[in-house]
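Heads up, one of the protein chains got dropped from this complex, but the rest are sitting where they should.
Right, subunit A next:
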Amino acid sequence: MILAEILAEAPARAAAGDILLIGHDQTQGIVAALQARSAPVGWGVIGLPSGGSPVVATPSGIRLDPTIEAGLRSRIRPDTLCISTIAGNAHNVLAVMATEPPFDFRMPGKDAPLMPEAEPIPYTTVRSSFRQILHEGDLSMLYATSAAVPELRYHIESPPPLRDEALIRARMDPYVLARHPEARVADAALRLKMWRLHSLLFAEACEALGITVVPAPPAAMDPDAYLKPDYAHPTSSTHANEAYDALVADQIERLVR
């Protein structure tokens, strides 16, 4: 299923003062939470989950696929509040499971000791590597969407990771575990650092684009910033649940007010 088909199925909303969420995994859950309180909200998915890229290179830079861009534009009214929920899972793809050999790094301003058995990698190396991966992937979608939708005002930070390794493993897709029986969940502190770095790189991109980041709701996080188990997705180790989406919906409502 591609975006054009989704848009064809879902009639464009013409309501004044409505909200358009543009993004991926988290989008539908937040939309449902907003709709539950009768918010005039629409949504669009800019990814093509079954393959293909929504981003195309043009002489003037990267742009959204014209079909997707047209679909999004058709849903935007002068007073539509456009919010990005683009991507947000790259840190999990890269680091929810431990690498071989394990590695670790320090974030700026943090003095916590590194894992003793891990290969220490300087922060600027990890940052440069992750930035390149995002630049070629998820951030390119943010750039392209911002070009197509200059009205994009906010970006929703992705949920933080769970602390509990057993909980992550319990909710990991059985297919992945069966295919990689030797894989183990990465150290919790490393996963948290990867999420923080992911958020930092998105925040820098958003600042350059004039987009405000809406941080993950503090109520869903424990004192160390891990996702509280109460907000863990029932079947996914890398997503948050409906209660978390409701907290984000609260944040969006506050933005609207």
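Rule of thumb we're sticking to: a contact is a pair of C-beta atoms (placed from the backbone, for glycine too) under 8 Å apart; a residue touches a chain by one contact, two chains touch by 3 or more; residues count from 1.
As a convention for this text, contacts and distances are computed from a predicted model.
Student: Absent chain per UniProt: "cytochrome-c oxidase", "GSCFA domain-containing protein", "Phospholipid/cholesterol/gamma-HCH transport system permease protein" or "Anti-sigma factor antagonist"?
Tutor: Of "cytochrome-c oxidase", "GSCFA domain-containing protein", "Phospholipid/cholesterol/gamma-HCH transport system permease protein" or "Anti-sigma factor antagonist", the absent chain's UniProt record names it "GSCFA domain-containing protein".
Student: For the chain left out of this view, which of A:P108, A:P150, A:G210 or A:P229 touches it?
Tutor: A:P108
Student: If the hidden chain were put back, which of A:R63, A:R191 or A:H239 would touch it?
Tutor: Hidden-chain contact among the options goes to A:H239.
Student: Quick one: say which of A:I133, A:A203 or A:M221 touches the chain that got left out.
Tutor: Checking each option in A:I133, A:A203 or A:M221, the one touching the absent chain turns out to be A:I133.
Student: From the listed residues A:I68, A:L81 or A:V96, report the one that touches the chain absent from this view.
Tutor: Within the whole complex, the residue contacting the unshown chain is A:V96.
Student: Which residue numbers on subunit A touch the omitted chain?
Tutor: Per the touch rule, subunit A residues meeting the hidden chain are 1, 6, 9-10, 24-25, 27-29, 43, 45, 47, 49-50, 89, 92-97, 99-101, 103, 106, 108, 119-129, 132-133, 173, 175-176, 179-180, 182-183, 236, 238-239.
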